[in-house]
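Other chains dropped; remaining ones untouched in position.
We just call them A and B in the order they show up, numbering each chain from 1.
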């Protein structure tokens, strides 16, 4: 889905190419329960909810403006299987059912606590995908996914640039790099 | 699908992340006819054929070793809707039905001729996606997609790196950059 299919505000949105690759790394299956932690505008939640109609996506977000956009996007795409969970992670995760899939797109400086919770709650065989842009979060997530119960750790760095016109010439404008990390919980 | 799901030989294969994004750019619909020009090992053809079971994918390839791998991958995935077309493009394209979707992954130094043919044969409203790695092909394809009958030209440059262990440390090994270009034929 193109970026402009979503209702957007001043809240940063996961770029289309990152969204597509993060979703591919999730390997969604019918009927799964998915947590989208730091859901932002909900572009990942929406695509996940559309991909898994019989499943349920919990979009967790602490920022009020983003929660409003989540609500608008949920309605815009008429998604009954997308549940908006306003509040701070990891605290609000306590009230959610155990997920088979987790995607972490934002962590508000609490990535360690969130990962600790996710490690406990992710079902055996489940998959976690983490998008990071800071070196602290990259370092932390790499270490976390590098030991049991996590296995099959993978990581991709993506530096992209998008075609624009510069006068009458073609130019590729750089976008900030993102690391997409993933692993499976053993069992 | 991971890269190692495919039977591979010495023939270069489109990397997983490029494959996923090129497929997303194709916006496949049920029942479509798809040309995969310069199909290589067929990883893109296979994923397209799996995505559009009622459609038909024509995998065009001139290299004998690659054609053999195409055949093996077609059998491995039991794809009746994937047709292998050995031979040189654009010549062999003459015998194929008009496509709603075209992906060009290789052009053997004949990109201009191939694009000219594709422009004629692509059905109105159809989408073309071109992956390029050389500056000559990039320049040529950008110019070609920048005028009618093509509209909605888009381009993404992707420079990726994959997580590896370097001793006991984490390291991201650079992969060569690829440009993914796309456009729609008007009408």
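Here is the rule we use: a residue touches a chain if its C-beta (ideal position, glycine included) is under 8 Å from a C-beta of that chain, and two chains touch if they have at least 3 such contacts.
No experiment lies behind these values; they were computed from the predicted model shown.
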item: Overall copies of the shared sequence [whole complex; 2 in view]; value: 4
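What we mean here is this: only the chains that are shown with their structure count from here on.
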item: For chain A placed onto chain B, the superposition rotation in degrees, Cα atoms, nearest 5; value: 180
item: Chain A and chain B: spacing of chain centres that average the CA atoms, whole Å; value: 28
item: Complex contacts: residues of chain B adjacent to chain A; value: 16-17, 20-21, 24, 142, 146, 153-163, 170, 172, 179, 181
